[in-house]
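Only one protein chain is missing; all other protein chains are in place.
Chains: A and B, in written order; residue numbering restarts at 1 for each.
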Amino acid sequence: MKIGVDYYPEQWERKYWREDADQMKEAGVRIVRMGEFAWSRLEPQEKQYSFEWLDEAVAIFAERQIQIILCTPTCTPPQWLFEKYPEVIQMDKTGRRVPIGIRGHRCLNHPLYRQKCKDIITKLATRYRDNAWVVGYQIDNELEANHCCCPVCEEKFREFLQKKYGRIENLNQAYGNTVWSGEYSSFSQIRPPFGEHPTWLNPSYMLDFHRYASESTAEYVAFQRELIHAIDEKALITTNTWFCENMPDCYEMFADLDFVSYDNYPATALPTDEETLYSHAFHLDFMRGIKQKNFWIMEQLSGNLGSWTPMSPALQPGMLKGYSLQAIAHGADTILHFRWRTAVSGAEMFWHGILDHSNVKGRRYREFCELCQTVNQLTDLENTVISNKVAILYSSEQEYAFKIQPQVEGMHYFTQLKAYHDAFTCFGVGVDLIDWMSDLSIYDVVVAPTIFVTNHEIEHNLRQFVENGGHLILTNRSGVKDANNLCIMAPLPTVFSDIAGITVKEYDPIGPVRQRLRLAEELSENGKQTAEASLWCDIIDAEDTKVLARYGENFYQGSAAITQNQYGGGRVYYIGTVLNRRGMLALIKYMIRESGIEYVEGLPLGVEHTVRENGKEKWTFLFNNTKETQAFSWKVVSQKGADEMHQEVLKPFEMRIWKE
Amino acid sequence: MKIGVDYYPEQWERKYWREDADQMKEAGVRIVRMGEFAWSRLEPQEKQYSFEWLDEAVAIFAERQIQIILCTPTCTPPQWLFEKYPEVIQMDKTGRRVPIGIRGHRCLNHPLYRQKCKDIITKLATRYRDNAWVVGYQIDNELEANHCCCPVCEEKFREFLQKKYGRIENLNQAYGNTVWSGEYSSFSQIRPPFGEHPTWLNPSYMLDFHRYASESTAEYVAFQRELIHAIDEKALITTNTWFCENMPDCYEMFADLDFVSYDNYPATALPTDEETLYSHAFHLDFMRGIKQKNFWIMEQLSGNLGSWTPMSPALQPGMLKGYSLQAIAHGADTILHFRWRTAVSGAEMFWHGILDHSNVKGRRYREFCELCQTVNQLTDLENTVISNKVAILYSSEQEYAFKIQPQVEGMHYFTQLKAYHDAFTCFGVGVDLIDWMSDLSIYDVVVAPTIFVTNHEIEHNLRQFVENGGHLILTNRSGVKDANNLCIMAPLPTVFSDIAGITVKEYDPIGPVRQRLRLAEELSENGKQTAEASLWCDIIDAEDTKVLARYGENFYQGSAAITQNQYGGGRVYYIGTVLNRRGMLALIKYMIRESGIEYVEGLPLGVEHTVRENGKEKWTFLFNNTKETQAFSWKVVSQKGADEMHQEVLKPFEMRIWKE
Partner (left out) sequence: MKIGVDYYPEQWERKYWREDADQMKEAGVRIVRMGEFAWSRLEPQEKQYSFEWLDEAVAIFAERQIQIILCTPTCTPPQWLFEKYPEVIQMDKTGRRVPIGIRGHRCLNHPLYRQKCKDIITKLATRYRDNAWVVGYQIDNELEANHCCCPVCEEKFREFLQKKYGRIENLNQAYGNTVWSGEYSSFSQIRPPFGEHPTWLNPSYMLDFHRYASESTAEYVAFQRELIHAIDEKALITTNTWFCENMPDCYEMFADLDFVSYDNYPATALPTDEETLYSHAFHLDFMRGIKQKNFWIMEQLSGNLGSWTPMSPALQPGMLKGYSLQAIAHGADTILHFRWRTAVSGAEMFWHGILDHSNVKGRRYREFCELCQTVNQLTDLENTVISNKVAILYSSEQEYAFKIQPQVEGMHYFTQLKAYHDAFTCFGVGVDLIDWMSDLSIYDVVVAPTIFVTNHEIEHNLRQFVENGGHLILTNRSGVKDANNLCIMAPLPTVFSDIAGITVKEYDPIGPVRQRLRLAEELSENGKQTAEASLWCDIIDAEDTKVLARYGENFYQGSAAITQNQYGGGRVYYIGTVLNRRGMLALIKYMIRESGIEYVEGLPLGVEHTVRENGKEKWTFLFNNTKETQAFSWKVVSQKGADEMHQEVLKPFEMRIWKE
């Protein structure tokens, strides 16, 4: 358990360095990250290196027994590089080189750029490999899937396709290219998806482009990792990821890295609507799930956000500390706060750090000190892990496929996942968010939302999971496509029909219109047997399958909307529509009880319950994720019966941690 | 009367062809359309043709006595063509070649492209000219006015202007180019309208560009028609049109074609607001009006829409059949449903056909069978036509002119036409939507909304129509411009002032603000003498002219808003503002009675009444265009007095047809 900060010595006069390090030490900081954007300082002219200043900065922290993560500065090549080699600048979807002066605007694939990366990384890793305080490296910064459309990348994309399909005829068949005369007679005709209307392009081709773009970034990460690893075998190596427009497949990107690290910036403006979901916890669970082990926060919220967008509201008291502890409760082992002091120059100057521009120790600094103190006392937590019985399957394939072909206004892939995550969280049930290709045998309940694009492996895995006694949740828009993103010619959910015990006769994409549902008795609460749905209605042919909810309106009034089917030793739920929160809670409560997993009774909305353990001891975390004080009684309910009742009062954003 | 489907053999494995054709036959299909996008299959490599598969598909349908429409596949040139001849790719308003991979993205004017079109069309027409089951050809697909800005088109545009104006001085004068130093000293200075702000460009120049763009597409259609006609004199030739952003002048485009065909996709989400207008009927009447004769539907709604946009709601029961019969009621003689089975590949895969991806016969299939049965019994309807006494004048000139210079926020050309069409429809009065240059002598009432751009011919035609006893409706924004799109220096409505018997002192473009009107007693209903208007207020100097409504607010309170003038043997109404629906109904009811035309009393909102006849017999159609069951009593009222009262109950989207 370590709290640290991100620090940019190159941005401050030397006179601040020792003073800053002393204050960090005093606050309780045990690790810093440096060098992320410092290429122009490390190599001011081509092949003229200047590392002395970084040596000094490293030494200052080392003297204070503060560990150091160094970064490969490759996200921001210096101006001389762009001037001399304009061909390494990214090309956008209009076919133009993007304007530089910002960051990240280089073609990851260009051989010239790769050579420059190799030079600077080799210098960096060689210089610090023997420094015991330099414990690891961050590769680049907040990488996205590589959507560069330059000639080099165009050729890479063709190579990707040629390798995958061999002959152009195979590709034409895989894409169904007879539509709109889309058949290629040569690989040379294939280009990246230029233009502003990707929804007009062939979805099979588009899915392959996304796969290529993701693989391209993963390959770039592997390239850097190998460079560093060859020089410094013991160094920890990671890259800091985030939720971005063009997400790479993180499972692939982190495959050979030592751990996942994440840039965690919960929004400081709180929702006022009860329907809004627990997205911070979701994001953290997602990060833990990438490698199914504990992770780092490489950048953690420390002040008002803003810079290219106007500023967000100030952090409420408790937020800085609370959100950091929340990350720990979800599996973070090390958290670096972004950043020590707010930048006084550059476009990011209103993305606030712990200290304001004034350099005066303020409210957030004091809260940060408290946080360090708390965390530095949690030494027992080292080596604890989170073991959950419920998993939600995430799949880059689905994310890409839904971006290519939005199914109905308002339905988004991540929102579907969040809705299920939220419902289990409301009952204090921990959830793993994992790759859809993961081993499912350790789970009791698996939620597989909208498995739109399928393949034989997922079909096999889910069937086996159920056969072995698991409870599986499937939803609408499952089984629609094969691995080529072609529609499967069979009644929905096609390859999942037999395990779900149903077929879909027809569907009604209702969008924002509300549809009333009648719930089966098992799902009713206080005699209330209705719920609301929206967005999508599968009209289900349930025949011999148990029906948990039926539609209350429209021409399919009375048709099954939610079903439950025994299959092998297990059970498959099929949710043919999108429930509102209250309906979802009723449904998930029923499912939890049926599956016999442990849950918590009495949690108010917005209070999270999580558990870390090490086989011997167990730490329970209760976090108030709201700006109201929450007083409540709660207990853990399991098949062995209910625990005793606990009384709890939590201030806004307060975390209670105790060991059993 | 024929019902058919659009079929894409190239998209399905051969094994499906016979099975599909058998099922179509069984359902009652009598015609199919094929080949629309199949260029890459017909000419996989340059000059290497492959027609055997199409021969087989044609034979399969011919064997089953199903007629065939073949399409020229020119909308989607194959990839090899774009690779080899990139100069045939369209150029957009930024001066860049548009991204390909979609459809339609070729320059209609490029000589190289034209040669390729000629080659493939010649092959196609030659091959099937002797096949009796191949009854005709569709040219290309959903053409728009040609807005390509490539050097070839730039030159074509200059030629168009040179031909029209002869000398550059004439053009400068016609455009009023002294404004902003816009004078050209040479035709070579004229370019297409590049850039994103066409409203900043000279409106006279812009109108000529639209005229050129429309003519350019019409000339392309003529080029294809002549090619086919020269080979197969007896073949029916058409092109399928639609309501698109860049509408060509359909009167010009269809001039030499055998009939109009239209792609008819009524929205499946029904309006909830009573003010929303009857647009499906409007669109159908528009299509019938292009050649003032019956037409075809080449693509008819058959399932949920969606693909580049998210999906729309499912079709309500009755919609598939009802909308098809509605088209017949408005003059369609043949209707092809798009499409037999939903595509499983390509960007259009969620634009649903009669059969879903599953290939299971479902609800919509059953409704389609019912439709076929109904229509196949309507043999008597052959050769019936629609004869109306009311015409609304449409003019491409106005459509272009208002796009170039929107007059006030919220006022759109088509909406003005629809409002009048809607009001007559509410009283069961059939309306022809016709070209403004048409012969008007067969009509009793002519509505000429917003004749913004005028010319001597329209001025003459309208005057003569009124002199001969016709009732003419004129509106605000009439007589503003001459044929060069220059403002006329006379009090509005300028060239129409004498027939309208008024002048406009001033106008107030009020936009969305509401303005109260006081109606003359003749227009009052149940003593109610007010109505609401918005968007535009002409302040009318009425003097000796009868006033039907006056403004109730603002500084022109009490001024005339709507007037009525006897002229020659006829009458001219001038509507200086934009009425809400209730006001419009009051006004049109009065006008109908005054003109003595036949109308229907008792129609509920949303029920349409239409008539087809053949001189001897008369078919009456009553269509419930709502999702509620409608029970009502109605009668036809004419100068000869009222018919007897009929009782009617119509289910949602139900059509009642009977012969008298």
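Simple rule for what comes next: a contact is a pair of C-beta atoms (placed from the backbone, for glycine too) under 8 Å apart; a residue touches a chain by one contact, two chains touch by 3 or more.
Not measured: the values here are computed from a predicted model.
Within the whole complex, the absent chain has one touching residue among B:507, B:551 or B:573, and that is B:507. Annotation: of B:44, B:362, B:491 or B:568, B:491 touches the absent chain (contact as defined above). In the complete complex, the residue from A:240, A:342, A:405 or A:620 that touches the missing chain is A:342. Checked against the full complex, the candidates A:173, A:246 or A:316 give a single residue touching the omitted chain, namely A:316. Taking the complete complex into account, residues 94-95, 175-186, 188-189, 191, 193-195, 197, 199-205, 405-409, 411, 480, 486-492, 494, 505-511, 513, 555 of chain B touch the chain not shown. The missing chain lies against chain A, touching residues 8, 10-11, 37-41, 44-45, 73, 76-80, 82-83, 96, 98-99, 101-103, 269, 304, 306-314, 316-317, 342-350, 356-360, 362-364.
Everything that follows uses one rule, which is that only the chains that are shown with their structure count from here on.
A rotation of 120° superposes the C-alpha trace of chain A on that of chain B, rounded to the nearest 5.
Inter-chain centre distance (chain A to chain B, centres taken as mean C-alpha positions): 49 Å.
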